[in-house]
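We show some of the complex, not the whole, and keep each chain where it was.
So that you can tell them apart, the chains are marked A and B in the order they are listed, and the count of residues begins at 1 in each.
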Amino acid sequence: MKKVEAIIKPFRLDQVKKGLSEVGIKGMTITEVRGFGRQRGHKEVYRGAEYQVDFVGKVKIEIVADAAMVADIVKVIQDQARTGEIGDGKIFVMPVEEAIRIRTGETGKEAL
Amino acid sequence: MDTGDTTFILICSALVMLMTIGLALFYAGMVRSKNALGTIMQSFIIIALISLEWILWGYSMAFGPDKWGIIGGLEWFGLRGVGMEPHTVYATTIPHQVFMIYQCMFAVITPALITGAFAERMRFGPFLLFSLLWATFVYNPLAHWIWGAGGWLGRMGALDFAGGVAVHVSSGVAALAAAILLGKREGYGSEELRPHNLPMTLLGAGLLWFGWFGFNAGSALTAGSLAGSAFVATHVAGTTGALSWIGMEWRITGKATTLGGASGAIAGLATVTPAAGFVGPISAAFIGVLAGVGCYLGIMAKNRFGYDDSLDVVGIHGVGGVIGLLVTGLLANAAINPAGADGLFFGNPGQLGIQCIAILVTVVYTFALSYLLLKLVDKIFGLRVDLRDERSGLDLTQHEETAYNI
């Protein structure tokens, strides 16, 4: 099993979610995060004092899936999250050793 | 001069001023959080911008010496001649400037109402310019026609106690023009454009309701029976507006919503505005019910016709204003207000015709002028933020601020 972790632009979340559903992904977990990267942040000004805010709002998607699904998942995310502009984000793939469904105690692929 | 009346109108002026603050919150709670400040700012800065316009030329255009029934002259530019002695026609028991500042607050809130239609997508500079032009060329003439001494709608006998023509119908129709001309927000219909802070919206609605007593009862301009009657009618219509709106919701979607309660109250208050000083409490209750049902359907219309009137200015103020002016033609009762007239139900069918003319004229004039002014500003400066800015939100791109760091 693998965990696919993707950092994307928030406004693409719906599209990515839809795409993933279409390739058969039944579950995922989303976290609001702030990203630092090549994409510049923004300036804010309060009573003449300027603040450079380096962090940009992003959404992290985590999907644990069978290794066989990883390629599909990555492709969908790439297709649906890409705007072509800096800051589109990253996909990371990590190993997962076990998965358990709390409700039933099922493990492995069955748990997803 | 009367200290009671002067107190009354001074406090009512403050109350109406507070309405625009209430409106800022009412609207801002409904947008996404990235546009919260931009939305508040549109109402807030209009208080400043239009008040200045008003003391410079607005008051003179609306209430100054009449020219051909169509506009006030600029004799009172910069409040020249608008002093502390009571005016001989307007509000004769209070200082003239007090009447002027009370009217100022009406001139302020009207363009602020429109901002709901183009929420989340207008550039700040062009917005300022449009508001200034609109106040000058739409609000001022309309106010003169209906309330200015010698204004032709008023002389024709059109009844509009506290702002059906100049405030609600005009802002609702301008909203329609703006919604059409600016087009939809990105994601409209597909993405979740959910309110970001409904408690703020409810607070705004509360302040609006509170201030509306100043708006409608204050329009009696003296603290007596008429003010009392208008106060009661206002409260009752807000009440039945809220109840009938959530009743509609309950029937149609199975649940009453908080936003619905607030929207219905505002609908009731807006709708009773032109009628407030001409009807008794039971008529007002009836008007509120019409408002709740009518404006709810008005809002649904948006989905049918497909324009993005973001915060439902057309559905609430446009529809409400029209209903209000119409029912004034039905339910007005000269026994409540001898300075008014009877409506159809009290034996005077002609009044309904007059009200229809007033509505028609307001709709046509406002739509034409608003569209023109919007188009003009759009051509020269561009009204709409570009897509990237729309995505980032008005707060960051127009004002370089964020609403919340919680």
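Keep this in mind: a contact is a pair of C-beta atoms (placed from the backbone, for glycine too) under 8 Å apart; a residue touches a chain by one contact, two chains touch by 3 or more.
It should be emphasised that the depicted structure is a prediction, and the values quoted were computed from it without experimental measurement.
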{"item": "Formula of the whole complex, where the shown chains each stand for all their copies", "value": "A x3, B x3"}
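Criterion: only the chains that are shown with their structure count from here on.
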{"item": "Separation of mean Cα positions, subunit B and subunit A [Å, integer]", "value": "45"}
{"item": "Residues of subunit A that touch subunit B when the two form their complex", "value": "11, 14, 42-46, 53"}
{"item": "Partner subunit A, residues of subunit B touching it in the complex", "value": "187, 190-192, 391-392, 396, 400-402"}
